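All protein chains but one are shown at their positions in the complex.
Labels run A and B following the written order; every chain starts at residue 1.
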Amino acid sequence: MEMIPYTVEAREDTGMNNAKLGIWLFLASEVMLFGGLFSAYVFLRLGAPAWPEGGSILSVPIATFNTLILIGSSVTMVFSWTALKENDFGKYRLYLGVTILLALLFLAVKSFEYSEKFSHHLYPSSSTFMAIYFTLTGLHALHILGGIIVNGYFWGPGSKMWTSDPERFTNRIEIAGLYWHFVDLVWIFLFPVLYLL
Amino acid sequence: MTESNNHHELVFWRKYIFSQDHKMIGLQYGITALSFMLFGFSLMLVMRWQLAYPETPVPLIGWLLGDDGILLPEVYNSLGAMHGTIMVFLGIVPLAVGAAGNYIVPLQIGAPDMAFPKLNMASYWAYFIGGVIMIVSFFVPGGAANSGWTSYPPLSVIATTGQTLWLFGMIALITSSLLGAINFIVTIVQLRAPGLTWMRLPFFVWTQLITAFLLLLAFPPLEAAGVLQLMDRLAATSFFMPSGLVVSGQILEASGGGSPILWQHLFWFLAHPEVYVLILPAMGIVAEVIANNTRKPLWGLKPMIYSTIFLGFMSFTVWAHHMYMTGMGTTISAFFQTTTMIISIPSVVILSALFISLWGGSIRFNTPMLFALGFLPMFGIGGLTGLPLGLAAADIHLHDTYYVIGHFHYVVAPGTIFALFAGIYYWFPKVTGRRMNETLGKIHFWGSIIAINGIFFPMFIQGLAGVSRRMWDGGAGYAHAQDVLWGNEVMSIAAGMLMLFQIPFVINIIRSIKHGEKVDDNPWQATTLEWTTPSPPPHGNFAALPTVYRGPYEYSVPGRDKDFWPQSDPEEGA
Partner (left out) sequence: MNTASGASGHARTYLLVFGTLAMLTIVTVAAGYVSFPAGLGIAIALVIATVKGSLVAAYFMHLLHEQKAIYWLLLFTLLLLLIMFGLFIGSALDQGGIPSVS
């Protein structure tokens, strides 16, 4: 007997199950987290006597490449979810696996970028711009890492639920996807703000 | 069926330590938070000794402070910062939300548990870890954080290691609050019993809902600020460090270009909503207790609910009234003064509605009701003394004086803490099946309310005379403060008395668990759902999920033989 209601099925008057509302609340708080950081960025920039153009310090082509990777991983994430809705577990695993690989690739490129900066003696302490750059992308990278762990769990041990409770498992992948797309969305704003403006 | 069998077999550590039952987690929160409050209060007693009897050895625990037992200025600063931090983040919020909310909300909405039991457990343990980090920070070189609970840079950035631990501790506490907030909102939105429409929701649940939204959306910017300050401290960035800062006669090595004011914005973006986190659940408890003991419906329940919602929203728009003295421009200052005046309206509406609810009731003066009644004027004083602080012209004089300390302590100490006491006395029978002793309760109440006014009222007098807060010598070095220095000893003696008057409370709790008067499931003849289940409620709370037929405070409905009408009573008509 399941004790807590609406873990899988939607409640009639709200039209949602618990996890759906939960993840959106979490994302709302994430909006405020990154919102706070963006506000800090604007505040510091408005007060600064001069501000470097991102592209003159950072590599735009590399970041463009990374942007495309992340967008691509969002698509594969969505496909892994629709695969489950089509009852195709093999396809699900394939797409989720690709999502994870793309995420790892993103991190690899990012750490290459970091080491590139370090080798030019550019550290967080070098300037306010570099401080913002490292902190914001670092925090974003932590979110990517979190996503990799969650998705890795659902690719591996967590996928056992597919046999016992497929509907709930599909919901979980949807939730994981919502988080993943959000991380993508944050990058979509980080990219122009840090690299292009 | 298998479920319930399993629960009888739960081993000790699953039942009491890593429990996922909201009631056990609520109790864990309650015990931990009360211990922290006692600790935070003890820190203040040590400080009050120094303020009343400057540079004399502190009795009893003096040996902890060094050879001569005198509280040194550096340590005073640490104790002050940690008193504030512990009281706010480790005491009141966990008690009001983590304990009272966790235990009562699912019961009041007729739910078997919180929506995410594992998350609930994680939330407690994140809180616990945050607390441990804060405690550990007392033992690192330089002692615990000493830049005030507000941790203003640049001071906090160049402060000793304790500040780093403070930041890590805060991040754990913020994580805990975020997990809790998500859980509360989902629980209240999704798990309400059939028939429990929004306007039938008890006021306490409403206050918890709005509180959860405040925690959810106001804490992340502070988390961001915490990360930035950590970067400043650990990676030598200058988010909050201006260029050319001179420390002890030397220009500080830092890349510069940052802004200390940025920290204040991010900090107060949280910390103003935080004061409503401290007060809303308290108002919720007081409303429950007052309705129950006047045997009348609350006067103006709907306006109270709308006021709470409005208050919650407005609390995001007033934060910079803490920053009038930062050199902010007049336009922005005018904006924040206006919003601050506006936000006082809903508080007044709620307080007035509670006062008017007393009118014409046949009041039962039991201990919970006494504390609830004590809350009303105390919160009134706290609120009204806040208005001058919201106006920049008056704030120039009052800012950072003991007047501010007096103001917000009236709100949180005889305000929120009294409400929490009311809640403890009121719900104790639900948790244990026994009632707390009334005589001890009354001693606790009368002793506390007299002592607490003895502490905080003189603060207004000192503050108006211009005595600054956070002064190790309590103003002795100020010429203009000489006439009000008598207050220091009065306040300190009153603080000692307040501690003594908590003894009957502690005895009462411990004694009543085993020896309190046994009572039935609904000893206060109350209407809300938590009183329809056994005391203590079993795992899963209700034998069968209840259905709700009416509003939360149907007391003394004309034409009925009983003077209360439970929400889940299906009977039709009057």
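Rule of thumb we're sticking to: contacts are C-beta pairs under 8 Å (C-beta built on N, C-alpha and C of every residue); 3 or more make two chains touch, one makes a residue touch a chain.
Just so it is clear, the structure is predicted and the values come from calculations on it, not from any experiment.
Student: Going by the touch rule at the top, give the shown chains the omitted chain contacts.
Tutor: Every shown chain touched by the left-out chain: A, B.
Student: Which residue from A:I4, A:L44 or A:L102 sits in contact with the chain not drawn here?
Tutor: Result: among the candidates, A:L44 touches the missing chain.
Student: Which is it among B:V58, B:A144 or B:V189 that touches the chain not included here?
Tutor: Going through B:V58, B:A144 or B:V189 one by one, B:V189 is the residue touching the chain not shown.
Student: Can you work out which residue in A:L139, A:M161 or A:L178 touches the chain that's missing from view?
Tutor: The single option touching the absent chain is A:L178.
Student: In the whole complex, not just what's shown, which of B:M24, B:M37, B:L165 or B:I261 touches the removed chain?
Tutor: B:I261
Student: Among the options B:T56, B:T150, B:T317 or B:Q525, which residue touches the chain absent from this view?
Tutor: Within the whole complex, the residue contacting the unshown chain is B:T317.
Student: On subunit B, what residues meet the omitted chain?
Tutor: 189, 217, 221, 242-246, 256-259, 261, 265, 269, 316-317, 320, 326-332, 335
Student: Just checking the interface: what residues of subunit A touch the absent partner chain?
Tutor: With respect to the unshown chain, the touching residues of subunit A are 14-16, 20-21, 24-25, 28, 31-32, 35-36, 38-40, 42-44, 46-48, 55, 60, 64, 67-68, 71-72, 74-75, 77-79, 82, 85-87, 177-178, 181-182, 184-185, 188-189, 191-193, 195-197.
The definition used in the following text is that only the chains that are shown with their structure count from here on.
Student: Between subunit A and subunit B, what is the separation of their C-alpha centroids in Å?
Tutor: 34
Student: Can you list the residues on subunit A that touch subunit B in the complex?
Tutor: Touch list, subunit A to subunit B: 1, 3-6, 11, 14, 16-18, 21-22, 25-26, 28-30, 32-37, 39-40, 43-44, 47-48, 123-128, 131, 134-135, 139.
Student: Across the complex, what residues on subunit B touch subunit A?
Tutor: 1-3, 111-113, 115-117, 178, 181-183, 185-186, 189-191, 216-225, 227-228, 231, 235-239, 254-255, 257-259, 262, 265-266, 269, 540
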